[in-house]
Each structure stands twice: as structure tokens, then as C-alpha cells.
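Of the protein chains in this complex, all but one are displayed in their positions.
Note that the chains are named A and B in the order they appear, and that numbering of residues resets to 1 at the start of each chain.
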Amino acid sequence: MDIAGFLTILISVIFVNNFILSRFLGLCPFIGVSKQLGPAVSMGLAVTFVITTASTITWFIYTFILLPFHLEYLRTISFILVIASFVQFTEIVVQKKFPPLYKAFGVYLPLITVNCSVLGAAVLNTDMFFLHGKPIAGSLIKSIVQGFGAGVGFTLAMLLMAGIRERLEYAEVPACLKDIPITFIVGSLMSLAFLGFSGFKI
Amino acid sequence: MHLAHHFIKGLWKENPTFRLVLGLCPTLAVSTSVMNGLGMGIAATFVLVGANIFVSLVRNIVPEKVRIPCFIVIIATFVTIADLCMKAFTPALSRSLGMFVPLIVVNCIVLGRAEAFSSKEPPIRSIFDALGMGVGFTWALTAISAIRELLGNGTIMGYYVSRSFEPPLFMILAPGALLTIGVLIGITNLISPKRN
Partner (left out) sequence: MAERPKNSDLKQLLRFGMVLSSICLAATFVLALTYKVTRPKIEEQQKMAEQAALKLIMPDADGFKTGKTGDIEYYEAYKSGKLIGYCVKAVGTGYSGFIRMLVGITPDGTITGLEVLEQSETPGLGAKVKEIKPGAHEPWFTAQFAGKKASDLELRKNIDSITGATITSKAVLTAVKETIAKFLSGTGKQSF
């Protein structure tokens, strides 16, 4: 795999197939934690870290445990268990070793377990980078790059949304659309803008 | 009486999609056609009911600290059962829902109900609660899909309704999904305002 190949994956997963705005993965935090810029970015960074690591770990599990023993049907259960334990482990380590970091990210870590984007990336990797039950060329690196890109795309969307919502606070929104509904409508417009990338020839 | 109450609250008052705003990812991703919406709703209801019965049954055995991993394992089991059964009996539906079948595991509705309700209540009540939530989720999903399929593709359940207009493609793409749910939640708020 050459540099261009990685760039293609990266650009495609950040812009063209943005996890939130075009794949609908990780919408709950997108709506829930996007009221202010600070927390939104913290959440984004935490998710990026977890997705990248989870993509790596699940690749090894899929390639060396599930595939050789024909246990593909245990994919869902094993992936989610690994993600849940990894998140818990990270939480404990960060809490013990880096208290200031824990203050900034700690609250978001448990939420990440049930963030669809993490399991979504892991499942997507096994769908996209495995053919006929075998990893394709550069499969591991591609998985890691896709996981990382997914996190970056997630952070980007969170950042944009939080920026808009901070201003929306001062706008006169009809009572019934306040808060969540207007966030969806803004999200819709953002997604429309991101659709512009889909004609992108890479 | 009480049992019926647990069922009914999921339909409107605590509708998971329009009121609690949970389980959004599958709601928006698969609601491109009524068939998909209905199929996803039924699959999620199956998982909700199955998982909540078992969560409720083991609620006194499982220690507080490991309850989340335990619940997740139970939920993942039912999701995989649903996934395998769909592959075996409704392969076309399974293909069009794709990765969103395994992703029911992280549907916040399922874990949310397990945590908020079934881990504290006996099985019979949990069944009714789960059924109510499942049916509430299914009708919401079907409504969203119907709007999107009609406006974005000009069809309902795959049948052409009218050929006199060119459907705006964006309704079936991502922006249409976000717009539809935003407007629908707005309408729900208009009909019965949230009391704070």
C-alpha cells in the first residue's frame, strides 16, 4: 500500500463518508455532548483514541482467533466485550496515572462503550478489508488508518456542531424546535454540505 | 392495569425515538425504506424483550460493578441470534440492513432499558416495558421510513405511488434523515409540550 492509498482512505472516511454525517454512527454524543465547544472536543479526542486502538485490537482478534477457528458468528459479542473492557481499563489507568486528563475526559469514557462509532468502525473494517475469509493486502494498516480517520471525522463534526450550537443559544428558535430538533435540522444542513464531497474523485 | 401502563408509556409518553431521543443511529441509517424500517424495528424489539427478560432474571445475582459487561453480553447474544436468524430466513432484509444488525448491541434503547428498568424490576413487568419500547421504536422508525421513502423515492413498500413528480433525492440520503427526525420531534413537542 502506498501513501496515496492511505490518503484515499483517510479523506474518504473523514469527509466523504463522515461517520456522523453520512454513516450515522455516533449520533447520540453528536446530539448530546455538542452544546459547548470544550466538552465536544474532549469527547472527540477520547473517541479518536478508543476507535484507533479498538480497530487494532479487533483486527487481531478477528484474524487470529475468530477466522482460524470459524467463529465469525462470535464477532459481535467478542468485539463489544473487548471494547467495553478496553474502555474500562483505560478509565482506570487514566484515573490513577493522569488525574488532570481524567478530569477532562473521564466522564466521557463510559459513554464511549455504547458509542456506535467504535463498534461500527470495527465491524466496517472486517467488512471492507477481509475477502473470502482472508485479510486483503495491507489490511491491518488500512483498518488502523480507517479507525483513526473515523475518529478525526467524528471530532471534526462535533467541533463544527458545537461551534454552531454555541451561537444558536442566542437565536430565536420556535419553542417546539428548541434544543434537540433544531440540532437535527442544523445537522441536516451540515450533512448536505458534506454531500458535496461525495462527487470527489480520489 | 399496571402492566398495561408499562406497555403504553413506550408508545407515546416515553417514546424512545421522539421523546427520549435514543437509538438514533439505526433509526436514521436504515429508514430509507418502509421494509427496512419495519425489519429493524422488529429485530430490535426481539432483542429488547429477550435481553430484558434475562437481565431481569439475573438482576439479583450480578454484582453491581460488573453489571454493564454482563448486560452487554446478554444483549450481544440476542443480537447475534437475531442476526443469524435473519440471515437464514430473510436474507434480502439482512443484506439491506447490513452492519446495522450487529450494531443493535450499542443501541442505547436496549442498554438504557436494561439499566433503568429491568435491572430493578421483575421479569413480567420488564417484558411489558420492553414490548412497549420496542413497539414505540418500531412505529417511529416506520413513520420516518415512510416519509423518506415516499418523498425521496416516490414509493411506499417498493410500489410507485405517483410518477408525476421527480422525488428529491436528498430525502433518502443522510440530510433527509436528519431533517425528517428534527421536524418530527418538533411536531411531537408541539402536540404535547415537554414539562420541565
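We take it that a residue touches a chain if its C-beta (ideal position, glycine included) is under 8 Å from a C-beta of that chain, and two chains touch if they have at least 3 such contacts.
Since the structure is predicted, the reported quantities are computational estimates derived from the model, not experimental observations.
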Of A:I3, A:L131 or A:A171, which residue touches the hidden chain? A:L131
Of A:N17, A:T58 or A:S191, which sits in contact with the chain we cannot see? A:N17
Residues on chain A that touch the omitted chain in the whole complex? 17, 22-23, 73-74, 77, 81, 124, 127-128, 131, 198-199, 201
Spell out the interface residues on chain B facing the chain that's missing from view. 32-33, 58, 61-63, 65-66, 69-70, 73-74, 76-77, 80-81, 84-85, 87-89, 91, 95, 98-99, 152-153, 160, 163, 169, 172-173
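By definition in this document, only the chains that are shown with their structure count from here on.
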Distance from the mean Cα position of chain B to that of chain A, given in whole angstrom: 21
Going by the contact rule set out above, which residues of chain B touch chain A in the complex? 21-22, 24-26, 28-29, 68-69, 72-73, 76-77, 79-80, 83-84, 98-99, 102-103, 105-108, 111, 170, 173-179, 181-183, 185-187, 189-190, 193
Interface with chain B, chain A side, in the complex: residues 21-28, 31, 73-77, 80-81, 84-85, 88, 113-116, 118-120, 123-124, 127, 174-177, 180-185, 187-189, 191-192, 194-195
